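Left out: one protein chain. Kept in place: all the others.
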Amino acid sequence: MTVPLLDIRDLKRYFPVRSGLLHRITGLLRAVDGVSLEVDAGEVIGIVGESGCGKTTLGKTIQGIYRPTDGEVFLEGKPLSRLPAKELRRLRLSLQYVHQDPLASFDPWWPMARSLDEPLRAHTELPWSARMERVASIVRAVGLDMEHLERFPHELSGGQLRRLTLARVLVLNPRVIVLDEPTASLDVSVQARILKLLSKLRSEFNLTYVFISHDLRIVRIMCDRVAVMYLGKVVETGPTEVVLQDPRHPYTRALLAAIPHMTPGGPQDQNLVEGEPPSPLFLPQGCRFSSRCPLFQEGLCNASEPALSPVGPGHEAACFRSAELSRAEEAKAGIGAFGLERAEKREGRKMRIGESNAS
Amino acid sequence: MNRTAEENHLLRIKDLALEFHTERGNVQALDRVNLSVAKGEVLGLVGESGCGKTATARSVLGLIPCPPGRVIQGEIWLDQENLMTLSQEVLRSRVRGSRITLVPQDTLGPLNPVHTVGTQMRDILKYKGRGRNGRPDRVRSDQREILDLLRAVHLPDPDKILAKYPAELSGGQRQRILIAMAFLPRPELIIADEPTTALDVTVQAQILKIFRDLVARGGCSVLFITHDMGVMAAICDRVSVMYAGQIAETAPVRRLLESPRHPYTVKLLESVPSPEKREISEIPGTVPTLININKGCRFYDRCPQRLDKCRDHKPALTQVDEDHAVSCHLYG
Partner (left out) sequence: MNGPVAAPQDLAGVGPAKKLLNRRMQRLFFRDKLTGLGTVLVLVTFLSAVAAPALSPFPEDAYENVRVTERLQGPGAKHWFGTDRMGRDIFSRILYGGRVTLFIALAVTLLSIAIGVPLGLVAGYYSGTIREVIMRVADIFLAIPRIILALSLAAALGPNVPNVIVALSVSFWPRFARIVEAETQSLRHELYVEASESLGVSPLSILFRHIFVHTLPTIIVRGTLGIGFTILLAATLGFIGVGVSPPTPEWGLMIAESREYLPGTWWYALFPGLAIFLTVMGYTLLGDSLRDAMDPKLRGIEG
C-alpha cells in the first residue's frame, strides 16, 4: 500500500476558555475533536459543515498555523510534529493554507508585488529580479497581469484578491493547499470563474486540495471525496457522489435537505432539522447530533457516542441508525427517494469541470 | 399584466433614477427602475453585489443620504401616497417602522445591546404600533402578541428569550427576533435585505419556511432582496432581476426559472451551483463601473447575443408576455 500524501490521524485541537478576573481556564472548546483523514496525491477532499463545526480550525491545524492538542499530521509519510525545525520548515512549504478573507490576509500597507514576493524572499536566495519573474509567471497563471501587482489590497475586487491569495501560496510550489471557503462572499458569476481557475491550477501544478466549504453544491462540483463535520467531529465521509446520493448520517441528510433548490417553493423535504447547533462548549450527551436529530432514540443515542464505521466501500458514517437510512431500506419501506436521484437521471452524468484538461 | 391591476399594487416604483456624487464622477446607481409589489405578494429583487438592489430598497425607505446621493427622477407610491413628496419627519413618524419595516442582514447591529429583547419589542408596539397607548389591558394584549410571534418564528421558551440581551443569543435566534419585530407593527410592506445570508443552510431553510408562513398569515407584501437564486426560488412569487442599476427582467418565479429571456438572467442562472448540477458556467467580463456609463445596454460588453443596436441604444423594459417584462432588444 502506498503512503497517502497527507495523513491526518486523530487530530485534536482544543482552545482553553478563560474567564473571570484571574483568567482561570474554565472550560475547553473542543473545536476539532479527533479527526482522521487520508488524502492521496491529486485528490480533492471536501470538508463540509456549518459555522462553528471546526472546519476552519481543522484546516489551520493541518497546515500548522495552530499546534495540534493531540494527534498527528503526516505529510509524505513524515510526522510534522516530530520533525527537526529545519526539515519541518522545508516540508511545510509543500503544505499551504489560503485564508477565507482575502482582503484581511494582505498587509493593507503593502502593494501586491511586495506581498507576493514575501514568501520567496523568506525561502530563497534568488535576487529580486528573478523573484519578480517567478511572481509574474504565477500571477499570469491565475489570470491577472503585472498591473495588478502595483495595487494595494483595498484597490482590488474580491475576485482579484482571491486570485492573488492563490498566487501567493503558488509561488512556493506547494503540493497540498488547504482552501478555506475559497468562494466566500463572491458573486455567483465570479464564483464560477474561481472554481474553474482552481480546477485549472490543480492540473497545471499537480495540486491536492483540502477544500473547506459550507456549500454542498460547490463541494459536489469540486471534490472527489467529502467529509461532513459536526461539532468538531467527522460524522460521515466517503466519495462525494456516494455520500450525496446515499447519505447515511441524519446530519448529512439535513444539510442536503436545506439546500435551496432551484425550484419554486423551496425545500419541502421531510429531513429538515429544527434548531441550531449547540455550543461546542457544552456538547450533548452521547451522539453530538442527538439534540437535533429526527431519528433520536432514547437510551441509544444519548448513551454513548457513535464512532465512524463502514457503511459501504470507502463510505463511513458515525450513526447508530445509519442502516435504516440506506436507500435500499427506504425503498422497502416505501419512503420517497431523494430528489437528487431523479435529477441525476434527467441530466445524465455531465462531465466535471477541469476533467477535460486534467492530465 | 393590465394597467388597472398594476395601479392597485401596494408599492409602485416608477422610473426611479438615482445618482451618487463621488470624487471620480457621478455614479448612476439606479437607472429608470420600475417595479411593483402587489398586496400579499413576495417580490424578489435579485442580482449581484453592486447591482442596485440595496439602493432601491433604501430609496423606498427614504434612507438615501443626500449628498452624496441625488434622486434625479421617479416616483415611489405606497398605496395612495407618493413617498417622494413626504418629508423625512413624516417618513420617520408615519412610514418607516410602522407601514414599512425592514429585516436586515446584520443581526447584531440593529438590536440595542443594553436593552432586553422584550423591552425592544414592547417599544416597537408602544411607538410604532397603530393607535396604541399604555393602557394596562393593551399592555397585556401586547405581551400576548409578542409571545405569539416568537412562537411563530419557532423560538423555544419565548418568555425566557424576552428577558435576554441580544449578545446572549445566537445569530439564528437574533434573526428570528428581527423577523418577529418586522411583523410586529403589522406593516403593509416588509423589506427583507438578504436576511439569511449570514446564516447556516439548516437555519436558513428554517427561516425561509417561517417567513413564508408569516407572510401567508399576515397578508403583508414583501420586497425580498437576495443574491442567492436558491433562496429566491424558495420564497418569491415574482422576481425582478437587476443588473448594473437597471431592471433586466421581471417575471413570476417559475417562469423566470424555466424560461428566462434576458441573456443576463440566463447566464446568471447557469452560474448558480445546484444539487442537480455538476457543472456551472461563468459570465465572462466584469460588471461595468457606473461612472459615465455608455449610452447603450449596460450588459453589452458581456452579452453573448448582442446586436449592433445594443451598443448605442438603451433597451426599455417591455412586456413580452403577460406578467413578463424584459429589458432587451432581442425582445423589443
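Labels A and B are assigned to the chains in the order they are written; within every chain, residues are numbered from 1.
Throughout what follows, a contact is a pair of C-beta atoms (placed from the backbone, for glycine too) under 8 Å apart; a residue touches a chain by one contact, two chains touch by 3 or more.
It should be emphasised that the depicted structure is a prediction, and the values quoted were computed from it without experimental measurement.
Here the chain not displayed is in touch, across the complete complex, with A. Touch with the chain omitted from the figure is made, among A:A31, A:M132 or A:C319, by A:M132.
Checked against the hidden chain, the listed residues A:K12, A:K78 or A:R151 yield one contact partner: A:R151. Annotation: of A:I25, A:I65 or A:L281, A:I65 touches the absent chain (contact as defined above).
Of A:V73, A:A113, A:V176 or A:L244, it is A:A113 that touches the chain left out of the display.
Looking at A:V73, A:V169, A:M222 or A:V235, the residue that reaches the missing chain in the full complex is A:V169.
Counting over the whole complex, subunit A has residues 60, 63-65, 89, 92-93, 96-97, 99, 101, 104-109, 111, 113-115, 117-119, 121-123, 128, 132, 149-152, 155, 168-169, 172 touching the chain that is not drawn.
In this section, only the chains that are shown with their structure count from here on.
Note: centroid distance subunit A to subunit B, computed from Cα atoms, is 32 Å. Looking at the complex, you find that subunit A touches subunit B at residues 50-51, 157, 187-193, 195-196, 214-218, 220-221, 244, 254-267, 272-277, 339-340, 343-344, 346-347, 349-353. Of all residues in subunit B, only 48-49, 154, 156, 170, 172-173, 200-206, 208-209, 212, 227-231, 233-235, 253-254, 257, 267-269, 271-283, 286 touch subunit A in the complex they form.
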